[in-house]
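Report on the following structure.
All protein chains but one are shown at their positions in the complex.
Right, chain A next:
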């Protein structure tokens, strides 16, 4: 129990660290031209002990890095109104602003009342207004939630700012390497280590309800698949067969896990029923079959196989049956990931010595390479399908990037330390 207590205290400490504590910075390397001008006015603050998180700063950063909005810097603002009565719409119109966000954070006995209003500057009318109550620890999440509300109101798409990302880091001290499975907010803050080992950790996969993560651990010097519940840290070992235990992928209903086992010889795709614990072998080739991923309706599995000589993607019914080759362009297509609407898949596409992220349209089967790195891997869709998060490398630095489906918008997520890889966006 003292172990748990220690972990909890560390967690609490990081809650109260002010927003200057950045584990990660995000650079927008390419934005879209049609970004909407929006001003997020610094929120008014009331309270004795100050506010631990600059809520409006977080909202401004969220909207700005989405690429859909161009935010106005504070110095250029004609005024800093925090109530509707104080807003002079003409001033904001003159600056070419389409939208205006104002708000207040009021401390009340250790709790915070956060309120905000979104205005259409040209019509001079309110589009949305909310009041929320938050603990100090949850202020950042409240801010991300505000960003989601504004984003959805103005773009019609669900916001992804209050989501989380899981990823693997590795750091090295002398000859000792430490692998960590971490979960952070979508903007890289509140990073928590949920598993750590001196042996490799791999392949984190979120359960569809976002409460659990399946992953591969070599902590016993051979591979095993674990499922860990985030809220409690409890975990269960679900696969520990001789050979490979890898590439876990949750069925959309959360009841099954597709995975790769090599217990019978070559690596094959299996389905593990998490309720009955029954195991069904899906592929039976003598080649490498691995990296299964479910279509969002649960009907199909796409996987990587080198049965044709080089790794390519194949598709089959999740009930078993005929396996059909999906990819034909390029000599290396692997590690598929379905878009949430099932209309496209992202993959690692190798051509010559470069490995990049490509997207295939499932209807036309056309493949579009959307990144330009030399070593891009592990694509993961945002839950609204608008962006793909992936791991990239420049020189010796491993980092995460996000790219829009058409490749036009690109962000680089730079973490302070460590080698970072295998990002997975929470559902």
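Keep this in mind: a contact is a pair of C-beta atoms (placed from the backbone, for glycine too) under 8 Å apart; a residue touches a chain by one contact, two chains touch by 3 or more; residues count from 1.
One rule holds for everything that comes next: contacts and distances are computed from a predicted model.
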Choose one: "Probable glycine dehydrogenase (decarboxylating) subunit 1", "Peptidoglycan-associated lipoprotein", "Branched-chain amino acid ABC transporter permease" or "NADH-quinone oxidoreductase subunit L". The correct choice is the protein name in UniProt for the chain not shown. "Peptidoglycan-associated lipoprotein"
Which listed residue (A:97, A:169, A:203 or A:384) would be found touching the missing chain in the intact complex? A:203
Given the contact definition stated above, which residue among A:81, A:188, A:252 or A:350 touches the chain not shown here? A:350
Identify the residue among A:38, A:77, A:121 or A:247 that touches the chain left out of the display. A:247
Just checking the interface: what residues of chain A touch the absent partner chain? 3-5, 7-8, 11-12, 15, 84, 115, 117, 126, 129-135, 137-138, 141-142, 145, 149, 162, 164, 172, 174-177, 179, 183, 190, 192-200, 202-203, 210-211, 217-219, 221-223, 226, 228, 230-235, 243-244, 246-247, 260, 262, 266-267, 288, 290-291, 304, 310-311, 332, 334-335, 348, 350, 353, 355, 375, 377-378, 393, 395-396, 421-422
